[in-house]
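Notes follow once the structure below has been shown.
Removed: one protein chain of the complex. Kept in place: all other protein chains.
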Amino acid sequence: MSTGAPPITREAAGTVPAAPPRPVWRRLRSRRAALAGGVVLALLALTAIAAPWLAAAEGQDPTTYHDTLLNSAAGGVPHGAFGGVSGSHWLGVEPGTGRDVFARLVYGARISLLVALGATAVQVLVGVAVGLAAGLGSRLLDQALDHTTSVMLALPTLVLALALMAVVPAGFPRPVLLMLVIGLLGWGGTARVVRAQTLTLRELDYVAAARLGGASRLRIARRELLPSLAAPVITYAALLLPTNVVSEAGLSFLGVGVRPPTSSWGQTLSTATTWFRADPTYVLLPALLLFVTTLAFTVTGDAVRSALDPRAASRVNGGTR
Amino acid sequence: MNDANEPLIDIAGLTVDFPVADGNVRAVDRLDLRLDPGEALGIVGESGSGKSTVAFSLLGLERGTGARVTGRIRVGGIDPRTAEGAELRRLRGEVAAMVFQDPLSALDPYQAVGDQIAEVVRAHRALPRKAARARAVEVLDRVGIPDAARRARFRPHEFSGGMRQRVLIGMALACEPRLVVADEPTTALDVTVQAQILALLHEVRRETGAGLLLVTHDLGVAAGAVERVLVMKDGRAVESGPAGQVLATPREPYTKALLSAVPRVDAPREPARRTGDEVLLQADGLRREFGRRGAAVTAVDGVSLTVRRGETLGVVGESGSGKTTLGRMLVGLLPPTSGRLVLDGRELTGLGERRLRPLRRELQMVFQDPVASLNPRRTIGESVADPLRAAGRPDPAAVRGRVRELLERVGLDPRWYDRYPHELSGGQRQRVGIARALAPGPRLIVCDEPVSALDVTTQAQVVEVLKDVQRDLGVALVFIAHDLAVVRQISDRVAVLRAGRVVEEGPVDTVYDAPAHPYTRTLLAAAPMLPAGALD
Amino acid sequence: ACGPKSQNAATDAAPHPGGTLTVLNQDPQDKFDPAREYTSGGGNVPSLVFRTLTTRNRAAGQAGTKVVPDLATDTGTPSHNATVWTYHLKDGLKYEDGTAITTADIKYGIERSFAPELTGGPPYFRDWLAGAADYQGPYKDPKGLASIETPDPKTIVFHLRKPEGDFPYLATATQFAPVPKAKDTGVKYAEHPVSSGPYEVVSNENDGQHLVLERNPHWSARTDPQRKAYPDTIDVRSGLDPAVINQRLAGSTGPDAAAVTTDTNLGPSELARISGDKELAARVGTGHFGYTDYLAFNTKVKPFDNPKVRQAIAYAINRTSVVNAAGGSSLAEPATTFLPDQAAFGYTPYDPFPAGAAGDPAKAKELLKQAGYPDGLTVTLTHSDSNAAAYGPDIATAVQDGLKAAGITVKLSAVPESGYRQTIHALKTEPGFFLAGWGADWPSGGPFLAPIFDGRQIVADGSNFNSAQFDDPAVNQEIDAVNGLTDHAAAAKRWGALDQRIGAQALTVPLFHPVYKRLVGKDVRNVVISDWTGVLDISQVAVK
Partner (left out) sequence: MTGYVLRRLVGMAVVLLVLSVVVYAVFYLAPGDPAQMACGMRCGPVQVHQLRAQLGLDEPVLTQYGHFLIGLFTGRTFGSGAAALHCDAPCLGISYRTNEQVWAMITARLPVTASLALGAMVVWLLLGVGTGLLSVLRRGRFTERLLTSLTLAGTAVPVFIIGLLLLLLFCAYLQWLPFPSYVPLTQDPQQWFWGLLLPWVSLALIESAKYARLTRSAMLETLAEDHIRTFRAYGIGERHLVTRHALRASLTPVIALSAMDLGTMFGSAVLTESLFGLPGLGRLMVGSVNVLDLPVVVGLVLVTGFFVVAAGAVADILYAVADRRVVARP
């Protein structure tokens, strides 16, 4: 199953020792994988932003049907090789509709990336808030929030997503809804990580010192804890992002993704599966994109993690031999 | 195979460089060292002087860290840098064996200690499993583990610190090495246990005739355990010679400085200052339990204390005796399970966090660990400024000015306001901690082992700062430490804590010179001492 | 458009009894209780177990749209202006346990279908049988229905509220299967219904997920000329992905060689392949079931109250795009009539708004101008959010893109599949413009036109299928008149004429009639596809 938070791995949950902010960039830049991942992500973001211009450069838009390009008797597969690749349709056309695949994929990048980023943002915001409150609050509050988190983690995400999507009025913008649904159903992991971190951090002497200095709980959370939580949270978010990209695809596969004719990678992928033999290009393109994207996020996230963790540098070799 | 007269350790011009992000750290610089079979050598020096690096390079343990080792090293005729396979195995364990500092983390927590020793034995001797186990029991017995056959099946956490260190020494002995390398084998232990371990090492050496290389920053330990010492500073050997001679009549200024910084249990403190008799803080029957019913631990068990205005109360006791718990209760960071705490006539116990906050400024604390007590993501200036802001001093310029004053007060450069903790040394960080404690203008500061993480020279400087502050500002101090000597240096009165109870309390000189309680006597007897007359 | 010619080459080889036929399906064969089935002509798998008074003729093509006797000696004797129908049972009819089948059991079977616990059957019993409107079934109301009489164990008489010439067609429904009262286990009956047909249920796992049928020793081919029942065992497996089903049938390895599917059309992958693969092409059966997918208007909602707007949309529609979205020309035929294109329904070819295959945007624009929308028009098209049905987003976007050329901007409004049909079939929630479809309960114009266009069937509280809320007394009268005819051919003619008359009003825009293309395993013989069901008849299939 693809919907659901990544596990609270030890790497993500472990106390990442505070590192000075500046050298992180230097350390990141010096990693080839991180660099490659970063470049891919930047390209993807650029593609998403420039979708209208890219489609215009090709001379196509993502919604116009091209019936003449299809072999209707053969189920609507595109005429020609590789799913109808031609000078005017760079990546061919969609079987069954004849819509331009290139235009749909670049427009799809907008939705897919936006939903993934938005959902991650929601997960992180809610997760951090709940985790901090649980970690700093009274025992009663902690227990209540911990149970709430358990409920969140126990909810069969997909089913609830199905139900939630059905409840919300049709007029609600779909990408936002997807963000909210994936985000609101998936903050449990972040909350757990943050709570565990907070429980560790709040025992630290500098938090005790802040209390002695007369700081209120809110101030302690803001000034003393949040900065130290940034590293594990960023690390965890980097793990969540690819999962959320795949979640969007999963929900689309179950028919509750973005609404047609809007295109998203998940949407394309879910329709593409029935065409795998007749038009393999059509399946492989979005699958490859999804793969490259999640890979880029994962690789970059990994690199951020180890850049934030100064111990990792010496740990690459597992210490002395 | 090797000539018996060949030195056990033969090091000449040893240089170790660690490449780091911005350059190179030279940990050891052209060091010469020789150790004959059966001889005992101590390496002393302040933190970061390269002692451990030398010890590690003897066994080739620097491999994989990227260290560059040049010069000549022979250990039992083997070059640890190039040895591979069978030769490396012979070097590690058979020729030389290492005893590490932290006895808990140096053992696999998941395996029975007997199995761990047996594993080492089997790596060197073609013994069946059973025989290896028997050997493990044998060495455990040898290092004084009572009921060794049964205890061999225990996992490390089921042993006390001292017993764990015995296990490690047992492991070192398992293959009858010609050289034992011990890197700070007693720093993690209490004085009483420390004495036992040193005695054990001594005995082992006498029996097996193995050579000993003892790395320590504690000159007192070196004084009692080895015949020769080598003093290191910044990777270089500063002075070396017979222990008695180097420690009693040092030639080099560095050695002298090192020695003079060592607090001494037997040195009486400067004439007592006049302190008021006015009671500032009164603790009555403080008790604190941890854990749930049934498995509860009583960390502090009915402690009554008074702290008078402007005086220093020393609190000593071995690890786990409840010192930190008591200190945190005194400043209101930890609510007591029972008992009363009265500050200047105001009852503190039972106040909620909100009601307590205005009173907080009166009671401050300096923490033991200078790394953990400062937020690594905030500048030191901000950390010191926080209590000022919380006390309602909104004017940023005024706050900044006051912080600079405070930094200067504790001997820091006021321009360091915007530095981050990692840019400071341990001693400097501890000074920031003191400045922060001073910021709200408290009347009492509890110092929880403020110097035990520091090396002797830095330790002396920080103690000086505290003394100054007290003299100038008249704040009362509760000074917690396990090091009896430091406490004697600074306190007016001292309380000896054992298992959560105060066993003895009184003016410092009385307690140290004429201890009434037997436990105090044991403590004092176990304290390692420099040879009498050193530096006098 | 279809004929027996398009059928399997395997029919040449003589069929032999024996073997196991595997059925690979997506949907489970659930509610396996004769009271709860809603099938056309007694269904496919159900008709192997449930014999009914009449049944569909098991022949290919047009011949298959005839109704023939099954348990009864004939297709029924009407009297009193087709309001009373009398049937007599054949001799020697037995259940799987050897006991004799009586008309009382048939009456009981019909009564059971009224029980609120046993939902799912068609609505005709309540509508047609006299005094049945509020009947609660035999569990609450053991007296039974007075309008069904069983004067003797071999005779059964039905009294109807109104003339119904199609009663013999209704008598093919599984509700007419006999249920021995003594063996009735209520809702549990589905686990092991007592068989009157050639097979009995050996196991029924998880409500039809996996159903195994084996020969019923007491069934006799003598009394049942329709069912051939060649295989010894029928193994119905469901819950499979459509791609997997077609893949397995194409591969035909192991038991899949003797496999068929009753609910999965060929996918585009296979369609593309069969054009180049003779062996595979020979294993494809083509069928037509009376079904029409259409655009529905709610004429009470602006601007669809304006006939010109509806006509403009009818002219603008690009049926090529829609057909492609429905799987291409092999799986859908463009429709201009509401009635399916089969003689049995009374099909009369006509096109009131001739616009060619790709639509006539110019004509549409002109009509829009006349209607007062010279600058184009924005409308909302409601559809289901699932592509599993033909009223899903694929078709909707094709309609959307087609209407764009005529200056009609279509906004899409997706309703979750679970609530879609309730939304469009309730007057309170009915949208103005939406996708819908209608299928035949039996091959006759009556059940096709009446629910959709009979003004008296506008239901305020409950399911309403007259989406246009069309109420023309003349049409209503004609429906009544034709319903009373017992001459099917004569009735068909009049249904066709009525369809053409209604079509001119542009109350719906017919889009396409689906075509069934089904692959069978390589060992499957005697593939018979009638135009009644459109899919191969399991009772005729042989695997040896």
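A, B and C are the chain letters, set down in written order, and residue numbers restart from 1 in every chain.
Everything below uses one rule, namely that contacts are C-beta pairs under 8 Å (C-beta built on N, C-alpha and C of every residue); 3 or more make two chains touch, one makes a residue touch a chain.
Remember, predicted model here, so these are calculated numbers, not experimental data.
Chemist: I'd like to know which visible chains would be in contact with the absent chain if the whole complex were considered.
Modeler: The omitted chain makes contact with A, B, C across the full complex.
Chemist: Given the contact definition stated above, which residue among B:N24, B:T82, B:S160 or B:S425 touches the chain not shown here?
Modeler: Candidates B:N24, B:T82, B:S160 or B:S425; residue touching the omitted chain: B:S160.
Chemist: Tell me which of B:E119, B:D141, B:E176 or B:D344 is the one touching the absent chain.
Modeler: Checking each option in B:E119, B:D141, B:E176 or B:D344, the one touching the absent chain turns out to be B:E119.
Chemist: Hey, which of C:K31, C:H218 or C:R525 is the one touching the hidden chain?
Modeler: C:K31
Chemist: Using the touch rule from the top, list residues of chain C that touch the missing partner.
Modeler: Spelled out for chain C, the touching residues are 30-31, 38, 115-117, 119-123, 126-127, 133-134, 136-140, 142, 186-187, 190, 205-207, 209-210, 237-241, 243-244, 247-248, 251, 253-254, 256, 415-419, 421-423, 425, 459, 461-463.
Chemist: Considering the whole complex, not just the chains shown, which residues of chain A touch the missing one?
Modeler: Per the touch rule, chain A residues meeting the hidden chain are 1-4, 6-7, 9-11, 14, 147-148, 150-151, 153-160, 162-164, 166-167, 242-243, 246, 249-250, 253-254, 269-270, 273, 276-277, 283, 287, 290-291, 293-295, 298-299, 311, 314-321.
Chemist: Go through chain B and note every residue touching the omitted chain.
Modeler: 59, 61, 88-94, 97-98, 100, 102, 104-111, 116, 119-120, 123-124, 155, 157-160, 168, 171
We take it that only the chains that are shown with their structure count from here on.
Chemist: Just the number, please: Cα centre separation of chain A and chain C in whole Å.
Modeler: Measuring from centre to centre gives 45 Å for this pair.
Chemist: Let me have the rounded angstrom distance from the C-alpha centre of chain B over to the C-alpha centre of chain C, please.
Modeler: 87
Chemist: If you average the CA atoms of chain A and of chain B, how many Å lie between those two points?
Modeler: It comes to 47 Å between the two C-alpha centres.
Chemist: Two or more other chains touching the same residue: where does that happen in chain C?
Modeler: None at all.
Chemist: Which positions of chain A touch chain B when the two form their complex?
Modeler: Against chain B, chain A makes touches at 17-21, 23, 26, 204-206, 208-217, 219, 223-224, 227-228, 314, 317-321.
Chemist: In the complex formed with chain A, which residues of chain C make contact?
Modeler: Answer in residue numbers: 242-243, 266-273, 275, 318, 320-321, 323-325, 327-331, 358, 385-388, 393-394, 396-398, 400-402, 412-419.
Chemist: Going by the contact rule set out above, which residues of chain A touch chain C in the complex?
Modeler: My answer: residues 63-65, 67, 70-77, 95-98, 165-166, 170, 255-256, 259-261, 271, 273-279.
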